[in-house]
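What you see is part of a larger complex, with each chain still in position.
Going in written order, the chains are labelled A and B, and every chain counts its residues from 1.
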Amino acid sequence: MPDKNQPKLSHYDDAGQASMVDVSAKLPTRRTATASAFVELSAAVLAVLPQNPKGDPLEVARFAGIQAAKRTSELIPMCHPLPLTHVDVQAQIEGEGVRITATAATVSPTGVEMEALTAASIAALTIYDMTKALDKGIVIRHIQLEAKTGGKSGDFAREGARA
Amino acid sequence: MPDKNQPKLSHYDDAGQASMVDVSAKLPTRRTATASAFVELSAAVLAVLPQNPKGDPLEVARFAGIQAAKRTSELIPMCHPLPLTHVDVQAQIEGEGVRITATAATVSPTGVEMEALTAASIAALTIYDMTKALDKGIVIRHIQLEAKTGGKSGDFAREGARA
């Protein structure tokens, strides 16, 4: 039995049981979230990446991320289905890999962190899928929340240098 | 126009255009893949994690990962739909976080790397979702292929220390 004075996990009730939190009584407000991912690639892959002008892999990744954001509540068990009002995913070569930045917005009683993180993750996996023939050692180096606005817990912006 | 002597990205034809590779002529053979992810958590979260015996968040993550593996071809644009013959996801506390290990298998003309990686990613995102109320700075520290067997490109095992 969890100690009620201790901080509690998200989605857990006082009996230590997971459920989808009841947000019926919360008013819908505007919320945004931005997440990032970084796909570390070898020099050989980085050289080939820009040479497909008619089917840019960074574009495929962007669309996969946008599509995935809409499926978040099907994938993450305790997520509420949300009317997303905006999704954008950027993917660009930066240093030794591809940086993904995904933004989601809604007007709803709950936040969109998981939507932004899911978009970034699936976009990163798509980059992986399209480059894996050239390098099996590719690593998705991090996936993290960069910022969020709106909601009871207030705004958040990751401090300092990126991971 | 890509140079035909250069190595090519996966899913790209000679005209530099992405499509789902034609595997009609390949015979189905057994293939497996194992992927891992690591969710870095603060000491405060690690202390609370085991205190929910009736709805263990590591179990929720395992099931979310198993379910996600089956949706891989819906999420990753160029992935073929595959008859998965096995999916397993393990999640355990290790050092300063939770290590996820996902395994997928099929008897099919193409591999299951993306299925294992998708399972690991969604399991990691589920851990994130259930702990985010306690720590907004959580980082999914890596997602990577650990091993694969079967297929024309042969077996693969990541060398050296884990990322």
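We adopt the following convention: a contact is a pair of C-beta atoms (placed from the backbone, for glycine too) under 8 Å apart; a residue touches a chain by one contact, two chains touch by 3 or more.
Nothing here was measured: the structure is a model prediction, and the numbers come from that model.
Student: Which copy number describes the whole complex, given 2 displayed chains of the same sequence?
Tutor: Here the complete homo-oligomer in the file comprises 6 chains.
FYI, only the chains that are shown with their structure count from here on.
Student: Take the average of all CA coordinates in subunit A, do the same for subunit B, and state the distance between these two points in whole angstrom.
Tutor: About 15 Å, centre to centre.
Student: In the complex, go through subunit A and note every residue touching subunit B.
Tutor: Within the complex, subunit A touches subunit B at residues 2-3, 6-12, 15-19, 44, 47-49, 51-55, 57, 60, 63-64, 67-68, 71, 74-79, 113-114, 117-118, 121-122, 124-126, 128-134, 136-145, 148, 153, 156, 158, 163.
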